[in-house]
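Only a single protein chain was left out; the remaining protein chains are all shown in position.
So, chain A:
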Amino acid sequence: MSTSTGGGGGDDDDDSPDLVCQLDCIQGMVDALSSVRWKRHQDAVIELSEHGIVLIVEESGCLQAKVYLKRELFISYNYGAEGRPRFGLSLGLLVDCLNIFSAPGNASVIEIQYPCPDMQLLLKSVGSPDSCLYAEIRTRIPDTISWDYHFEQAGNVPPTFTVKSAILKEAIDDLDWPGSSIQIIMQPDPPMVTFRGEGHGDLQIEFPYYANTDLLIAFQCDRHISSRYKYKFLRATTSNFPSSVLKENRSSKVTIGRGGMLKIQHLVSVAKPAALNHYADVQPSRIAYIEFFVKPEEDETHSYD
């Protein structure tokens, strides 16, 4: 299918849509977008560029999540805008719509187009000569400028560790019991990461670097660091992993930036199901990047610059 434009022809540049792209792995896109869906109703901001699509969600100024869908994920990606158009829409609505397209029996390729004459986002199933599924989602001007969490490195050696996503999720799920506020501590000697929660009971989970080579895949830290985060925000970072993350044994990278800002990065594959069988063969370009930023709780005094 050619990437024909929807509305008025390609003659007038002003009328041609900013973006027309086609995607063949809808389930992967649903997985990637669902992993940042921690509430039923969430407003998202989508930013288009020639590099790809970025979807941003945030909550109460303390938690922000970004999903990067690079242009290489799409079968075709025609970007015709100047600058980077941004628009807002409901994340839940987008995911639910995509789910309809990904239902078995439907054509497996969809075309996404923005904007349509009324600034809608258009989803269209292509590839089937007999029928066409068609969805228009209303967009709005994002009223709050998305809070760009300035993530700055803390010092020359940014404290960071990489751990299996499944283990990180297990640890955060266990911390549900004490709940409330969770303290993350990194220390160089002995190299270890500790999650601590105190409530009607206390729980401490330690990730010792030397315990097991599989546990902390990477660890970098040159001084004692500790900050506190609200449990519900921490939980949102791992609560909605798609099953592919656990099946493919993905890893997550956690970094603590200046001011105690927490950055957690996940990888979600957006490959066709057939390709998922070969774990090692999933090409890097068929991966969506998910980033979570969690602000620390204010009352903690940070033990570094």
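The rule is short, and it goes like this: contacts are C-beta pairs under 8 Å (C-beta built on N, C-alpha and C of every residue); 3 or more make two chains touch, one makes a residue touch a chain; residues count from 1.
The definition used in the following text is that contacts and distances are computed from a predicted model.
Chemist: Of the candidate names "Tubulin epsilon and delta complex 2", "Guanine nucleotide-binding protein subunit gamma", "Eukaryotic translation initiation factor 3 subunit L" or "Cell cycle checkpoint control protein family", which one corresponds to the UniProt protein name of the undepicted chain?
Modeler: Matching the unshown chain against "Tubulin epsilon and delta complex 2", "Guanine nucleotide-binding protein subunit gamma", "Eukaryotic translation initiation factor 3 subunit L" or "Cell cycle checkpoint control protein family" yields "Cell cycle checkpoint control protein family".
Chemist: If the hidden chain were put back, which of A:Ala81, A:Cys116, A:Ile137 or A:Leu215 would touch it?
Modeler: In the complete complex, the chain left out is touched by residue A:Leu215.
Chemist: Decide which residue listed in A:Ala171, A:Ala236 or A:Val254 touches the omitted chain of the complex.
Modeler: Answering carefully, the residue with contact to the hidden chain is A:Ala171.
Chemist: What residues on chain A make contact with the chain left out of this view?
Modeler: Residue positions of chain A that touch the missing chain: 164, 167, 170-171, 174, 177, 200-208, 211-212, 214-215.
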